[in-house]
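For chain A:
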Amino acid sequence: MLKMNNISRIYQNDTIQTHALRDFSLNVKAGEFVAVTGPSGSGKSTFLNVAGLLDHFDGGQYELDGVSVQGLKDDELSRLRNEKLGFIFQNYNLIPDYSIFDNVDMPLRYRGFSARERKRRVEEALEKVGLASRLKYLPSQLSGGQQQRVAIARALAGEPKILLADEPTGNLDSLMARQVMEILHDLNKDGATIIMVTHDPDQAREVSRNVQVIDGQLADFKIYAPLDRTAGNTGKSVSISAAVEEEMADA
Partner candidate 1 sequence: MRSNSMFAYNLSLALKSFKQAPSLYFLVILTLSIGVGLLCANLALVNSMTSDPIPEKSGQLFHVSMNTWPNDQPQAEPFHILRYREAMKISSSDIPKNSAVFYASGVYARDSASTSLKRFDSSVRATTPGFFALTNAPFAYGSGFAKSSGMEVVIGNELNQKIFAGENSVGKVLELDGELLTIVGVLKPWHLRPLFYHATEGRAFNLTDDIYAPLETSIDLGWSIHARSSSTVSYQGVKFTRDRNVFYLQAWVELENSAQQQAFQYYLDNYSQSLKDAGEHPLAILNELRDVNAWLLEQNIVDQNVLAFTFASVLFLCVCVFNASSLLLSRFHSAKFEVGLRRAIGASNKDMLVQGITESALLGIVAGLLSLLLSWFFLKLSIKFLPDLENLAVLDPKLLMLGMALALVTAIASALYPLYRANRYTISAELK
Partner candidate 2 sequence: MNFTRLNVKGLIKSLLLRKFTTGLLILQLAITLGLLVNSAILALDTREKISQPTGLDDENILLVSTHPTSGAYRDLDYFRSIVNEDLAKLNQLVGVNSVSITNQLPIRSRGMLSNTHDIDHPDQEKNDKYLKDVKYIIAEEHLAEAMGFTILEGRFLNENDQLDFDSEAKNNIVITESLAKALYGGESAVGHETNNGHIIGVIKDIMLDPTLPRDKQYGLFINTMMKYIFVGRYYVLNVEPGQMAKVRSQVSDTILAVQPERDIFKVFTLAEHLKGFYRDDQGLSDLFLLLCGLMIFVTAISSYAYSQFHISRQKKYIGIRRALGARKKDILLYVLTENWLVYSIGCLLGLGVALAFNILLSQYISLSKPDMMLFLLASAVIFVSGTLATWIPAVQTSNIPPVIATRTV
């Protein structure tokens, strides 16, 4: 589903070169729920930006759902983001002037769906996150957790191949964080591939696979003792051990 091979990303100013990612390789299979952890400044944000096609990279190969992304034009990247990726941001990134409906609707417009199709998808996506009754609300009228759920609905509405979540619970209190995580796990259970950047080891431990970024590299990986919920997931896609093996081979 997502294959990164020896990706490097270098930030350069007048005097200093910073390797935000170096020889970064990762392979994510369909149906995986991957948690990316690492200390701040380790490059995990850069990884997410590159993975989400928000930022370019300076070397290596990146294949997203069978499409090799290096050398693609800006418009093609936009299309890929629109069709294959769903973003969930730490601070939700809802447009404050737009209603809930319009927020979820926005990426669908760029997809060129008909009004009826958009309406169907928006309602369905909001249904999934339990906010179908709040179509007309403005983001400011919702709690943080609800806002994040709207953002998840927005990410889902386009039926993406991969959900990218950047500290999705970073701005939420634990109760709301719990709700959001439940939804992500439910989605994963239904087959969604999710990559989540987080600094919360508990959340990392809950998921099927955990990778750590240190100094721009995939430093190490640990498999925490899987919590009971992940057990149900194994049958669906690849077994954990297989994934590990593959990781070894790639490295």
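Everything below uses one rule, namely that a residue touches a chain if its C-beta (ideal position, glycine included) is under 8 Å from a C-beta of that chain, and two chains touch if they have at least 3 such contacts; residues count from 1.
As a selection rule, all candidates are chains of the complex that A comes from, given by their letters.
No experiment lies behind these values; they were computed from the predicted model shown.
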item	value
Numbered candidate touching chain A, per complex, among 1 or 2	2
Residue numbers on chain A that touch candidate 2, as the complex places them	45, 48-49, 52-55, 74-75, 78-79, 81-83, 87, 89-91, 93, 95, 97-98, 102, 105-107, 109-112, 114-115, 154, 158, 166
